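Yeah, one chain of the complex is gone here, protein chain that is, but the others are all in their spots.
Order of writing sets the chain letters: A, B and C. Residues in each chain are counted from 1.
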């Protein structure tokens, strides 16, 4: 195991801290102070709040316990920027985050600098014992900030989608210049090519979950054994073209394909296509989709995205297939390389698995115990990552999770079926 | 396999049909016409509706396809008494079932007689081929009616609980005279006796699901393999006394024990004890509970019941244990006898398992395809049966399921823990 | 003034009491025990509850204060059957009245007999002083029961309208045999005849409100002066035919005619016609309406009914007219006879007047202070009575009131306009 107290290692941590923090700046550069303020639904948060909350995490879990001389930037922030940690005291109501015009964006950036400098001083001054205690929480904080980096994008996209002028978050070229294309760039495919593309996976006992080295969240552990029957995975995520076929064949009007709760959503919320998709105004016109680069013609060969679990599940049933379980997904992809599977990392892939604890699960000790475990009900696991995910953040054992009606995340599906 | 077309076998089916149908009459005898009308929440249904809906099931799935001379009792009933079968046409809105004062209770009983007689004629007259086709659906219909028999009780209990005069459904003696004590009669236990009572179960590969002979629902199939780690089950369900200890130690006020969604329920709905439990009006007074026999002092040694999954899960965490998965539960109990486990069949036992499809799951063909599969999301599996369950209805592979906030069912919990 | 303590007068009161109470029986005769239980929305009450509540009124306000030997029928009824009298203690939640299957209908009738007999004894035995105190409340109780007699009908009609089998409350012939045609029988009129039919009324000072003799509610008093400008009233209520013209000309799709709150109702609740009206299934087919005698072809010459205030107001604006104020209505109709005005008493007529206190208003002393005054906000005055109103109940100064979105009452409109 790495000796995290060694000088080189400290420098590496400092660099990594600086890099993650700088990425948050790059991500929010296109946003005006007013944009930073937007909260378009209770499940989303303002970009400014994300910037402050991720900073509060370091202040509260790294600096306050481990940096004795640290001066809290503003005592009120403990209330304003705690998200859901009951053990850390009361907090501002989630649906009212968008009302915090004060502190201003400038003050939040001053807060970030204040904390960044204190972390840098801690990395420099801490004795080895202290530093060894700091590192696990520091690392958790960086992964935590990366999760919020993705939410900054999904949340601003939702807010912009409700603005009739349809603002573009960032031009495509600018985005690609920094982030590049996500995944392996082979996600979409013409449907003609698709039919035969099943990737067989053998059954039997499989080891699931993180075994190190490197970081993983508590919910990816402990590594454990499951029994799998032989199955097949589609070599690519379902494309927009394939999902248009589902739409064209009346998929959103036929209860046969839907779970009962999903059909209720279709009817009560009037779903006729994924979120942000707009049907042609004229017959034979083009579908459009709203994304980070504004309204664009729908890319038919790219993975279908902004589907709820209900839509993913219905599509799979209509296609005569099913969603893979998260164990099937992990077993098929954990071995690097997986030459038969393309498009991983382009859209989060809904699995068939409700989000539950692995056998022997133990939450992270301390305040971070609330990080993952208390959400293990009413959610579905997604795997793989998306183009909204910061580069390097996801891994084969990574378990993302959202309620089944969620559509504002960049999520699609990959088909599975039992071995013939 | 039994030849269901043989005369003796037909008579056995007729007897069984008559017995199940007669039990519905016995169950509803204490209810006035007004009681039959009550619908106290959208999830519950009036007793009269249950009586008609179970009859509609036989009319629609047995008589109409297989008894050519059958005359439909009233064409309007197809709309009034369909529950959720999309393939069988539109239906009366569920929350408005309580508004169907017409047809009157007498008419519903006439409907039941009409269908009972038609089924009897069919059993007598059908040729062997027809009868062989009839039996699977007839059997499904009987198990379906038994499920509704349990709901008749849980639903009327909920309705009566909201009546300030607190009506008793039936005197205890009358109930015991017919149904007897449920389970093995050894559910409760003094807490002193409890601590040491763990029943160890070995790990490894286990076969889960129904393998025949006899009836099972589609959701109990196919039988398949899972890998289990060694674990222990409590020999008895958690008693009311144990749950009072959870209450007394502030369990309903401490977010540490609760899933996030559960804590939201506690706060928004003001939960301070299980449903139907009433705290003492005076210090050192007795707790009471509302049940089928009216308001009674809480039986401290009986299994705690009318808990939601959230409460069961929180209790287990507080007790330093956890809920068993449904696979652990089945593996531990499937072998008859299980001398180490008591109290099975007294309260439905919440498991840790979300309700999902078994690997290779195929819904029952035909209209009954909607019976189970379309509910496989947002629900938690319960196992074992309760004193509200008709005798003989449950079995070790039986999977009951309800949303995690459900409290009007007779549900409690049994603790589990990893092997030391 | 009448000496209410004289023997003849006592007998008259007894007869009147018996007659009003008997009318409640006649009204509920067609209803089964299940029908008596129905509560189809929070604003409506079960017929059984109306029967008990009106009886509770006599028990609480007449017998308990004035009949020393009176034995309360059941102490629980004070909680179950209080409607909204804060001064008389807590009460069963209004939306849960439909859950009171117990006490059974038979018990409620026993309650009524118990109270009827006690009132009869009181009339016989009370000394003159006591009797003089009893009479005002007794009379109030009779008018109160008549108001609930109307609600029994409007509430059961609403409940039956939600039953797909569309039960008829009572055959028309049976109804007419007892109640007769309501009003003067001249409500409807061909539209051709209508145009010229304005009834002019002079302006100036007018006296408004009840001046005696005879009973009136506190809200009709004190009699006071208003200044009116000259105006004209339509000689007949707006007919169904006229309102169909409003519908046909797109009235329910054009915001110009509607108050802002009314337009919100149109859109959020999808109003396209009055409540209980059903458009033709085929082009050129007939409109139907659901009423006390079941589904019937819409009577085009009868007054349009089951309109909200918003619809009445929009119709008037579309017709180039307006609604009369309640003062205009009373000034025009208070003088008997009013040969120019027809159709009074067929439908309650929405006025332009919000329901407020008359200058110098004083609530009835005692518990009945809550009878009218505390509702004097957010409601609109209706005048005249309807075919659902018990014969003899309404009078020219009578002020009925409901919130402006109310549609389950038998309400329509009469046009008014400024004098040319």
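Rule of thumb we're sticking to: a residue touches a chain if its C-beta (ideal position, glycine included) is under 8 Å from a C-beta of that chain, and two chains touch if they have at least 3 such contacts.
On a predicted model such as this, the values are computed, not experimentally measured, just so you know.
> Touching the absent chain in the whole complex: find that residue among A:36, A:210 or A:288.
With A:36, A:210 or A:288 as choices, the missing chain is touched by A:36.
> Pick out which of C:12, C:72 or C:87 touches the chain that's been left out of the picture.
Candidates C:12, C:72 or C:87; residue touching the omitted chain: C:87.
> Can you say which of C:105, C:159 or C:226 touches the chain missing from this structure?
For the chain that is not drawn, the touching residue is C:226.
> Out of C:42, C:95, C:280 or C:360, which is the one that touches the chain we can't see?
C:360
> Extract the touching residues of subunit C with respect to the undisplayed chain.
Within subunit C, the residues touching the omitted chain are 84, 86-87, 205, 224-227, 229, 255-256, 258-263, 309-310, 313, 352-354, 356-357, 359-360, 374-378, 380, 404, 418.
> Touching the hidden chain in the full complex, which residues of subunit A are there? Just list them.
32-38, 40, 48, 76, 79-80, 92, 96, 98-105, 159, 162-165, 167
Here is the rule we use: only the chains that are shown with their structure count from here on.
> Specify the contact topology among the chains shown, as one of line, ring, star, complete or other.
line
> Given that subunit B is a copy of subunit C, what angle of rotation, in degrees and a multiple of 5, matches their CA positions?
180
> Could you work out how far the Cα centre of subunit A sits from that of subunit B, in whole Å?
Spacing between the chain centres: roughly 38 Å.
> Please work out the Cα centroid separation of subunit B and subunit C, and write it as a whole number of Å.
Each chain reduced to its C-alpha mean, subunit B and subunit C end up 47 Å apart.
> Need the CA-centroid distance for the pair subunit A / subunit C, whole Å please.
A distance of 59 Å separates the two centres.
> Please set out, as single numbers or ranges, the residues of subunit B touching at least two other chains.
Touching at least two other chains: none.
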